[in-house]
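A single protein chain has been omitted from the complex, and every remaining protein chain is retained in its original position.
Labels run A and B following the written order; every chain starts at residue 1.
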Amino acid sequence: MGKWPSTPAVSRPRWRCLILVISLAVASPLLVSCGTENAGVVINIFNGPEENFSSIVDRCNSLAHGNYRIKLNQLPRDAEGQREQLVRRLAARDSGLDLMDMDITWVAELAEAGWIKEWTGEDKKSVERGTLEKPLKTARWNNKLYAAPYNTNVQLLWYRSDLVPTPPATWDELITAAEKLADQGKPHYVEVTGAQYEGLVVWFNALVTSAGSSILSADGKRVVLDSKARKALEVMKKFATSRAADPSLSNTHEQEANLAFQAGKAPFQVIWPFVYAATRDSNPELLKKLRWAPYPGIDGPGSSPLGGAVFAVGKYSKHPHEAFAAATCLRDPESQKIAAVKDGLPPTIRSVYDDREFIAKYPMRDAILQALETAGERPSTPFYQNISTIVSTVLSPPQAIAPQATLSRLRAEIADALQSKGVLP
Amino acid sequence: MTTGQAVTGSKIRWSAINLIVVFFAITPVLWIVSLSLKQPSTFTDGSFIPRKITFDNYLGIFRTGGFARPLLNSIGIGLISTAIAIVLGVFAAYAIARLNFPGRRVMLGASLLIAMFPQVSLVTPLFQIERSLHLFNTWPGLILPYVTFTLPLTIYTLSAFFREIPWELEKAAKMDGATPFQAFRHVIVPLAVPGVVTATILAFIQCWNDFLFAIALTSSDSARTAPAAISFFTGASQFEDPTGSIAAAAVVITIPIVIFVLVFQSRIVSGLTSGAVKG
Partner (left out) sequence: MSRHVREEPTTDGMRAEHRLGLLLCAPAAAVMLVVAGWPIIYSFLLSFQRYDLRFPQARGWIGLDNYATVLTNHYWWVAFGVTVLIMVVSVAIELVLGMALAVVMHRTLVARGLLRTAVLIPYGIVSVVAAYGWKYAWTPGTGWLAGFLPENSAPLTQQIPALGIIVLAEVWKTTPFMALLLLAGLALIPDELHRAAEMDGASRWQRFIHITLPLMKPAILVALLFRALDAFRIYDNIYVLTNGAQSTASVSITTYHNLIGGLNLGIGSTLAVLIFLTVALIAFIFIKVFGASSPGTAPGADPKERR
């Protein structure tokens, strides 16, 4: 008993420190960092892991001449995890959330909830100047600009020239080509993001738009998913149950897809251009054989999924003025070039595509610009998150898709979600 | 001699059985330790024992600053919640074990109800209430539910212990002119210390373990506790997996538990069983 003289044996200075911390925590519940050393305005940006983003931040900090200092706060890797953290802070009116690097699909939701600030005046003009129309459209909601496009993204069909002489143009051809390689006992998997997450939604939406349908009507009020969409589901089912599919398809995210490709297990992958930068850094031998082709279609040419990220200013930010300025710098042509060249994120400003340094690092430049012309957006609606959750749940695992039944289920559940009525799985 | 052999035989048999039990109990823990000592390049070798030992994962979690603050939150919130729960619990348990008053059974019933209550049912209303009271993402915002959910355990454990105390001493003190409160303060409290220690450990373990409140009622490092922070670890880049950091942080927050268990094994056992079975 004597070992334990009284309840928690905490020495006095420790207590004082604790009390200090408690009062701090109470006094400023939304305290984000203890960075008290800087006198100027701190702009907290929340960003998913992006290897060279800190060099972009450093550049803008030096350009700010002490007007503000951007502080980088890291979000989880997966989009759902990022959104969850941002949304929770916004719901709690977190004034420490100045700037967000967000997925283009969240703009409608956060704008509708009034959680991000509209871009107006000079800030708005500078964003619209020279920015590609497709990405700019994803930054708008109800004809107002709520975000500044940072990068855009399209998927291409990447293949190995030593195994594939001519790239297939449709999913049917792709499956046939892979099965022919399988017959020859060669590596034959086609890597697609088929795990139960946003990547599966991206795949489904791309096939639906390629088939000439869409998930929602243009105004976002009603479910479309007509018989053409069933064709998309048939293709997914056919692919998933063919020998072209990696057996771990239902567990494949971007990372696994690229790893299988790098490991030589797959001669094909359908994915974003970051693989080019990644292959260049990690596998120079493979880079020599790496080729690309447009996104495969259903009957004719395909429509690539449209990805990308935007910067938005949080509603409760105490320094919106500086936040807009910081965002403008973080997405200026020079910043976008760094992101494009080092991290493989395609720019949203047209002029960057003509930059000599950019062209040298982006042999697939034309393919990207071309794909951007026809790329299919995911539905623009405040309910996007619910729809995404439903789609990825209903379609997982892709082998189990039963086209007609799956389609009816999607239609019914998405219609419920549009009324705030559904239960999320 | 035959009985001696039989004893040796059964000793061997028991040793074997015990070995199996110990193996099942600690292998998963050793696996996390092993993972935390592996170099990033050897994560994917699938080997149970690290080929080459490195402490980089431990240095990493403290150097990048993503873990020190949540660890402080965990310790601070855990200690404060435990302290409050113990103080309130001691009062209530003394009354329940010792005094006859209306509402005794109600109190026990209410504690039992809360002990068995699904925490998730509280998360939704608390999320909303704390948002409007500006308690969301603060220490008090977590301390309140922690106190509430450790109180039943504390009350049960303590009242079970208090019943074992020789109360004649208190009677004697009263006869000497002490008020009921003085008798409580000077006679009973010192005798109750072992029970209080046990309840303290159990309550702290419970606070330390919580995950659901920690992720639902915090949004940043100002109040997020270590278990929640671990689940939000990210790799340094898009291609780096946080496996090593998660394993290292997991080991760090397991150490206090292992120490408690090693030092207070018999107390924890008696606390758990007396609180739950004897009531």
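Rule of thumb we're sticking to: contacts are C-beta pairs under 8 Å (C-beta built on N, C-alpha and C of every residue); 3 or more make two chains touch, one makes a residue touch a chain.
All figures in this text were calculated on a predicted structure; none of them were measured in a lab.
S.K.: In the complete assembly, which of A:130, A:247, A:264 or A:300 touches the absent chain?
M.R.: Candidates A:130, A:247, A:264 or A:300; residue touching the omitted chain: A:247.
S.K.: Check each of B:178, B:191 or B:257 against the chain that is not shown and name the one that touches it.
M.R.: Missing-chain contact among the listed residues: B:257.
S.K.: On chain B, what residues meet the omitted chain?
M.R.: Output for chain B: 7, 10-11, 14-15, 17-18, 21-22, 24-26, 28-29, 31-32, 35, 43-44, 46-48, 88-89, 91-92, 94-105, 107-112, 114, 116-129, 144-145, 147-148, 151, 155-156, 163, 167-168, 171, 180-181, 205, 208-209, 211-212, 215-216, 227, 230-231, 243, 246-247, 250, 253-254, 257-258, 260-262, 265-266, 268-269, 272-279.
S.K.: What residues on chain A make contact with the chain left out of this view?
M.R.: 80, 84, 87-88, 91, 109, 112-113, 195-196, 247-248, 250-251, 382, 385-386, 389, 393, 396-397, 416, 420-425
As a convention for this text, only the chains that are shown with their structure count from here on.
S.K.: Per the contact definition, I'd like the list of chain A residues that touch chain B in the complex.
M.R.: Residues 1, 3-4, 6-8, 10, 18, 21-22, 25-26, 28-32, 48-51, 74-77, 81, 85, 88-89, 91-94, 96, 255, 274, 278, 343 of chain A touch chain B in their complex.
S.K.: Show which residues of chain B lie in contact with chain A when the two form their complex.
M.R.: So the residues of chain B in touch with chain A come to 66, 72, 76, 79-80, 82-83, 86, 131, 134-141, 193-194, 196-197, 200, 219-223, 232, 234-240, 263.
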